[in-house]
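Please find one structure pasted underneath; my questions will follow.
All protein chains of the complex are present and in place, except for one that has been dropped.
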Amino acid sequence: MLAVQVLINALVLGCLYACIAIGFSLVWGVLNVINLIHGSFIVLGAYLAWGAYQWLGISPWYALVIAAPLFFAFGYLLQRLLLNRVISAPVLVTLTLTFGLDLILNNAMIYYFKADYRKLTLSPPTGSISLFDVVVPVDRLIATASALALTGLLYLLLRRSKVGRAIVAVRLDRDAAVLMGVDVKSIYAIAFGLGAALAGCAGVLMALIFPISPLTSSAYLGKAFVVCVLGGLGSVSGALAGGLLLALVEGIGSTLIGPAHATTLSFVLLIIFLVVRPQGLLGRKGFE
Amino acid sequence: MVQSRLARYARISGSLLLAVAGLAVSASLASAEDVIRFGAPLPITGPLAPEAVKQQQGYDLWAEQANKAGGITIGGKKYKVEIVYADYQSNTPRAVQTTEQMITQDNVNFLFGAFGSGAAKAASTISEKYKVPTLAATASSSQVYDQGYKYLFGTFTPNDTLTTPLTQIIKAKAPEVKKVAILARNDLFPLAIAQEMEKSAKANGIEVTYFEKYAINTLDHSATLSQIKSLAPQWIFVTGYTNDLLLIRKQMVDQQMRASVVTMIAGPAYQEFIEAAGQSAENISSASWWHPAEQYAGKDIFGQTSNFVKLFRAKYNSDPDYGQASAALCGALFQLAIEKAGSLDREKVRDELAKMDVVTFFGPVKFGANGQINSLEPPVFQIQNAKPVVLFPDAIKQGEFKLGVN
Partner (left out) sequence: MTRVNLALLILIACVASLPLFGGAYALRVGTIACMYAIFALSWNIVGGFAGYPSFATAAFFGFGAYATGILLNKGVPLSVAVIGSLVMCFLLAAALGTVLLRLRGHYFAIASLSLVEVFRELVNNATDLTGGGMGLNIPLASGSGILADATFFFYAMWALLLITAVVVMIVSASKLGFGLNCIRQNETASNMVGLNSTLYKSVAFGLSACFVGAAGGIYAAWVHYIDPSDVFDILYSVKPIVMALMGGLGSPLGVVCGAFVYLGLEEVVWRNYIQIHSGVLGVLIIMLLLFLPHGLISLRSGMFWRKAKHV
């Protein structure tokens, strides 16, 4: 049945969207910085996975393990050395700064990797499962499962570990956190590093499903934006909710009014949410 | 107070003058008398960068061959060929600006058109105003040539020359095809050709059950494809650029979509597509403006089509596709026109181009009144066993149409 197929597609896609957005949401929620480099991080992660598979024969699952600390370090340093200087500056400055950084990163990627689209094709190909007329590709399922695992991991990290609790504290009330003895500067850097690591891992997963090229970074960033606004900033559950909502709207919209309008619909939805319910579906309740 | 204000004015006007001076002063390039300069504005950066690489390969191959033979001969004297490249960042307004810059600052004698129908059309206004003959290597939409310009010529035949033979072959070989679903990228060329397909289908009694456009940066087509699958058309026709088509093909396989005929334009013409799509490229049909299997005995510098393919392979280690071939063709056509005109006078060269009626490695070349070529018979082909097999025209037919795409 078409409706069920569309629904299942949307559910699977929604988790992927959530995976893309979770790092972005974290950085925005904790540092109050809209990280425009996020899309490029994802693409870089995808290249890492592709390169590892192509030249070293490393399966993407292992690439995940390599990507996480690499990107964490990259993000940590970036924040510590560069972004920290403008952390208390107005919205405009941080947005434009990350825009400038993104220009550099994107240009570097185009220069070194060329804009050609690459594809990570697992061999042997994983095929699709078919159940009662509904078809789901296996690689998406696996990527979705991994995405959920990642977000679950983040959730645990934020809930159980000391660093995680400190991040949540800074997110809830920066000044109170300072009073409690939290080293905010270092927390900011850790949170940004975490956001970058999540983006890199998301990129590795995306490499399985979508073509890889620096030109797709704005598409990922756009999705991350919408998911964050729809679902609510800074929370894992928010990202999931936002991702699912976006995927559903796109899928149903596509079927009813055609794919061309589906993109418009998602942005109109964004604006409506911003005006009517800026805190998103699940609001600002810290990490739960 | 006055001093610092003067300083401020000085600084302001200084920076303004600096800015303007940097722009207005033409980089006077040494104009060696024995050189003919061809301007090639290309989208070297930005989303269309991969296409620019192909165009550049074509132009460079021609320049190299021409210079190897000593250059272009005018009145007994040999002139070297120089191609001036500039990047318009895949941005149409920049393409216009680059074209003007090449004419006024870089002093090019002739121009190659910008990539694609949109940019070529926009930039053609400039070349028309300055009366510089321009050969557009990749502009197929007839809308590019509808402004009545005299200095613009194009080496791709109109879009319907691709869809009409294709439809007729399908009708003949696969009479059970009654319904077609068309999915087009919302962009000048892919949408234009999809519209031609719609017309073609209707004219041949095939019902168009689905016609939708997808936005340019679409990552996921699963909803769209699910819908097409539920309509169960026998023919699926998709347009877009290589990455879009690869993505759509993969998602079609994911959803286990099957059809008698799957046509994609313009990916399958490229080697990258076939390699990246692997098994899923089997039996996909397509059409393009040229194919390496063609056998023309050209009067241009490349001569036989096979010779062109051989030279291309030697230089670039891969087989040429129609984009690179068209670019090289434009160079070769300029060479023919200049030699025939016996001068670098733009009017004369323009007239020679308009009169041209010659067989080249690309095919017979004759331009219509609007400047677009109308003498080609674009090949229809299908990927069989990971190789493109030509189905039409009969003169170069290599195989038969195979039904069924999984």
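We call the chains A and B, going by the order they appear; numbering starts again at 1 in every chain.
The criterion applied here is as follows: contacts are C-beta pairs under 8 Å (C-beta built on N, C-alpha and C of every residue); 3 or more make two chains touch, one makes a residue touch a chain.
Being a predicted model, the structure only gives us computed values, none of them experimental.
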Contact set of the excluded chain (shown chains only): A, B
Hidden-chain contact residue, picked from the options A:L2, A:A89 or A:V163: A:A89
Selected residue (touches chain absent from view) among A:I104, A:A149, A:A176 or A:L256: A:I104
Hidden-chain contact residue, picked from the options B:R37, B:K54 or B:K213: B:K213
Residue ranges of subunit A at the interface with the undisplayed chain: 28, 32, 34, 82, 85-86, 89-93, 95-97, 99-104, 106-108, 111, 222, 225, 229, 260-261, 263-264, 267-268, 270-271, 274-275, 278
Interface residues of subunit B (partner: the chain not displayed): 4-5, 7-9, 12-13, 15-16, 18-20, 22-24, 26-27, 44-45, 86-87, 89, 91-93, 96-97, 100-101, 104-105, 118, 121-122, 125, 129-130, 141, 143, 146-147, 185-188, 190-192, 213, 215-216
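The working rule: only the chains that are shown with their structure count from here on.
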For subunit A paired with subunit B, centre-to-centre distance based on mean C-alpha positions, whole Å: 36
Subunit B partner contacts - residues on subunit A that touch it in the complex: 2, 5-6, 9-10, 13, 107, 110, 114-119, 121, 125, 128, 130, 135-137, 139-140, 210-211, 213, 215-216, 218-220, 222-223, 250-252, 254-255, 258-260, 262-263
For the subunit B and subunit A complex, residues of the former touching the latter: 45-47, 49-50, 53, 183, 186, 212-215, 217-224, 226-227, 229-230, 242-243, 246-247, 250-251, 253-256, 272, 276, 278-279
